[in-house]
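Left out: one protein chain. Kept in place: all the others.
Let's look at subunit A:
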Amino acid sequence: MARSTTRDAQALIQSLRSAYVATPTNLKIIDLYVIFAISTALIQVVYMAIVGSFPFNSFLSGVLSCVGTAVLAVCLRIQVNKENKEFKDLPPERAFADFVLCNLVLHLVIMNFIVYINSFIFNRRSVSDHQSSSVSSPCKKTIFIETLAIPRGIYRLSEMFQLAA
């Protein structure tokens, strides 16, 4: 019973691998970007589990930005995939322009939320006092990952997209 399941599993993995190799290169690049974004999100979750969740807004915005770009990249992949009958008449440039617009909005919100002043609900001090204190080390880490990795990923993606299309 166990041997048949392992044989089945091996056959399954083989067929999956052979089917996936046949997909076009630009789609594979998008898939790679999605995996990269999800893994960044997982790293951030593990980091939060180790270090603690203060400030929570930085954690939330960091994780949601990774998940958000992954979701948007999947949407791009759906719209660009030539096997999709529904999107036959959508030019890939339009799909990419929508993708960039949505990412712009997403990152604008992220940038606003990552240093969010959430403690004025409980405190009467002025805005400027809090801005310095909440940019603590977990927050800085998230900003680091955020500002370097994701936009660079998008830039690389657009380059390769134009090359492979």
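Note that contacts are C-beta pairs under 8 Å (C-beta built on N, C-alpha and C of every residue); 3 or more make two chains touch, one makes a residue touch a chain; residues count from 1.
Here is the rule we use: contacts and distances are computed from a predicted model.
From the set "dolichyl-diphosphooligosaccharide--protein glycotransferase", "Phosphoglycerate mutase", "Glucosamine-6-phosphate deaminase 2" or "Glutamyl-tRNA(Gln) amidotransferase subunit B, mitochondrial", the protein name that UniProt assigns to the chain left out of the figure is "dolichyl-diphosphooligosaccharide--protein glycotransferase".
Seen across the whole complex, the unshown chain contacts subunit A at 5, 8-9, 11-12, 15-16, 19-20, 56-57, 60-61, 64, 67-68, 71-72, 74-76, 78-79, 83-90, 95, 98-99, 101-102, 105-106, 109-110, 112-113, 116, 118, 120-121, 124, 126-127.
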